[in-house]
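The structure appears below as structure tokens.
Shown here: the complex without one of its protein chains, the others still in place.
On to chain A.
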């Protein structure tokens, strides 16, 4: 089975964002202010302390780090 890539990543890659609470580093892409993709790895997942409640929520501390990265231009918001 060939592993295929999401073509959308060609238009805008995933970029690192670091959480300021737990120091986890994840990869993030924002196609717009309201759209967010977050790719975790094992180290980041183990470091995060903000996912203990609802496992489907986005860690609030990470969410604000991403918001800030988008505002400062550390990650591009594609729209």
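Miscellaneous remarks
What we mean here is this: contacts are C-beta pairs under 8 Å (C-beta built on N, C-alpha and C of every residue); 3 or more make two chains touch, one makes a residue touch a chain; residues count from 1.
The working rule: contacts and distances are computed from a predicted model.
The subunit not displayed here is recorded in UniProt as "Rieske-type oxygenase", chosen from "ABC transporter ATP-binding protein", "Rieske-type oxygenase", "Electron transfer flavoprotein subunit alpha/FixB family protein" or "ArsA/GET3 Anion-transporting ATPase-like domain-containing protein". The set of chain A residues touching the chain not shown comprises 1-8, 10, 31-42, 45, 55-56, 58, 78.
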